[in-house]
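Have a look at this one before I ask anything.
Shown here: the complex without one of its protein chains, the others still in place.
Showing chain A:
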């Protein structure tokens, strides 16, 4: 699914620069569910952003689904993001003046689908996350867990190959977190490849593989026995 070789990234800070990623090698195959862990400043979010084509690496190789990602124009990056990737954010990032259905339909709009088709698909995905009855509610009428489920439905709407989640449970209480994790596990069971950044041990253990970052290098990369989230719900 994705291969990363010797990836470097640094940010300029005043006159000096901060070397965030110091040669990352990572390879993820189809159907994996990977947690990227690390303390703050370890570069885990930067890595996810580069994988998500929201940011660009200084050097190194990155191949996504056989396509080398290098020197993309903004337009190409947008098209790849739309086609390959689904994003789930810590703060949900729903558009607050659009209702749940419209939020879910947004990536489909940018795919150029017709209105009716979009509505159907969006409704299908909302039903999948169990929020069909909430389709016409605005985000501020939804609870945190519901918002994140809408965000997941939105990420799924364009049928991406890879789901990227940046602290998907960071803004949720434990119970809701497990509900969301149960849902994400379910998606993984269906074959979606999932990459998530988290700093919570219990959430990471619900993945199938944990990659630990420290100071811009991979310290540890282990397969774990997945803890099913359903049992806590």
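Operating definition for what follows: a contact is a pair of C-beta atoms (placed from the backbone, for glycine too) under 8 Å apart; a residue touches a chain by one contact, two chains touch by 3 or more; residues count from 1.
FYI, contacts and distances are computed from a predicted model.
From the set "Cytochrome c oxidase subunit 1", "Sugar phosphate isomerase", "ABC transporter permease" or "Phenylacetate-CoA oxygenase subunit PaaB", the protein name that UniProt assigns to the chain left out of the figure is "ABC transporter permease". In the complete assembly, the contact with the undisplayed chain comes from A:98, out of A:8, A:22, A:98 or A:228.
Which of A:18, A:78 or A:233 touches the hidden chain is settled by the complete complex: it is A:78. Residue in contact with the omitted chain (choice from A:55, A:120, A:202 or A:221): A:55.
Of the residues in chain A, those that touch the hidden partner chain are 49, 52, 54-55, 74-75, 78-79, 81-83, 87, 89, 93, 95, 97-98, 106-107, 109-111, 115, 154, 158.
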